[in-house]
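Note that one protein chain of the assembly has been removed; the remaining protein chains are unaltered in position.
Entry: chain A
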Amino acid sequence: MALSRIASSTHASNLLKPLSAALSIRRVISSDSTDPLTIETSLPFISHKCDAPPRAVDTSASELFSFFRDMATMRRMEIAADSLYKAKLIRGFCHLYDGQEAVAIGMEAAITKKDAIITAYRDHCIFIGRGGTLLEVFGELMGRICGGSKGKGGSMHFYRKQTNFFGGHGIVGAQIPLGCGLAFAQRYSKEENVTFTLYGDGAANQGQLFEALNMAALWDLPAILVCENNHYGMGTAEWRAAKNPAYYKRGDYVPGLKVDGMDVLAVKQACKFAKEHALKNGPLILEMDTYRYHGHSMSDPGSTYRTRDEISGVRQERDPIERVRKLLLAHDIASEKELKDIEKQVRKDVDDAIAKAKECPMPDPSELFTNVYVKGLGVESFGADRKEVRATLP
């Protein structure tokens, strides 16, 4: 994970921003500077049937700063969800994304809110990336009405229509044809937007992936299939489940790109490249080489099929937040103290959101029957005890 600075960045060091009285250190680059900064990705891209994008990524100080803050928020949110689950405030299934934040953040940096994203059940952080609030996340996880889906969806069903986030799906692989449909609608309406369909290395062996890929390639749909390869399909390592674990190549006639998913700048570059490609040439597969620190879900300790050394090794060497922290420090965009302050602020924001969500009420029993159908049908529906609960669907 070598950090290399390109010579052009040194001229940025000649920019001296006025110092604010509160800051006691002399900063080379201000953290809200939008002057272009070019940083190389940690690893080269590996491509299949296409030309790989360059390793030099255009970014800026403010963007890097926002990366840090957003990833720290996501990390803190997932850790907090872990504690809430253990405190039995979150029930059922809870799939945590910590370790994979770079994929969500890097993707958002490369696209607009008009582009669509659809993913599987590991969706808390993508929801945040698409503009969801911490209150909506914790509200939904705890089943309250302030949740994103009014408490009726749960951990696996986060959606945000206004920013084109289409969920949040529990059945492995079922979101892939849906993503194909989103891309179809984009092509149908002639919008210049793309759809990012996320799936995991476990779902990469689903038939419906290849069916959807065939259709997307056949009709040149602007679909980008992103395999978030965290190397384990719940408890099964990728080499035990896939004959060919080079997921970026499995599209065969569809070009692919393998990306270091722990490097937010690499993810940003790859997604930017993918969007341009998809609008011109049809589908593309991106394989994000990433890692999850938690187990598959809160019911899975995550240590029976991999060693603790492996987990801590990845955390030390490839952690996405640490990488950005080092970048910020090396380019003198922020000081250690400032970054720690951010983390403290993030912690506070998360705690506040949790406290607020805890005060939020559970849905009213009448909510059981709302949103089953769009318009009123006047149909009688029953609760568990048919004599006790009979409702006319609103």
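In the analysis below, a residue touches a chain if its C-beta (ideal position, glycine included) is under 8 Å from a C-beta of that chain, and two chains touch if they have at least 3 such contacts; residues count from 1.
Here, contacts and distances are computed from a predicted model.
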- line: By UniProt, of "Organic solute carrier partner 1a", "pyruvate dehydrogenase (acetyl-transferring)", "Pyridoxal kinase" or "Ragulator complex protein LAMTOR1", the chain left out is "pyruvate dehydrogenase (acetyl-transferring)"
- prompt: Which residue among A:Ile171, A:Ala330 or A:Ala355 touches the omitted chain?
  reply: A:Ile171
Statement: Full-complex touch with the removed chain, picking from A:Glu192, A:Glu211 or A:Glu317, is A:Glu211
Task: Have a look at A:Ile39, A:Ala81, A:Leu182 or A:Met298 and name the one touching the chain we're not showing.
output: A:Leu182
Query: Which residue, A:Lys49, A:Lys113 or A:Lys152, contacts the hidden chain when the whole complex is considered?
result: A:Lys152
Query: Can you name the residues of chain A that touch the chain not displayed here?
result: 116, 118, 147-154, 157, 159-161, 166-171, 174, 176-182, 184-189, 207-208, 211-212, 214-215, 218-219, 370-375, 377-380, 386
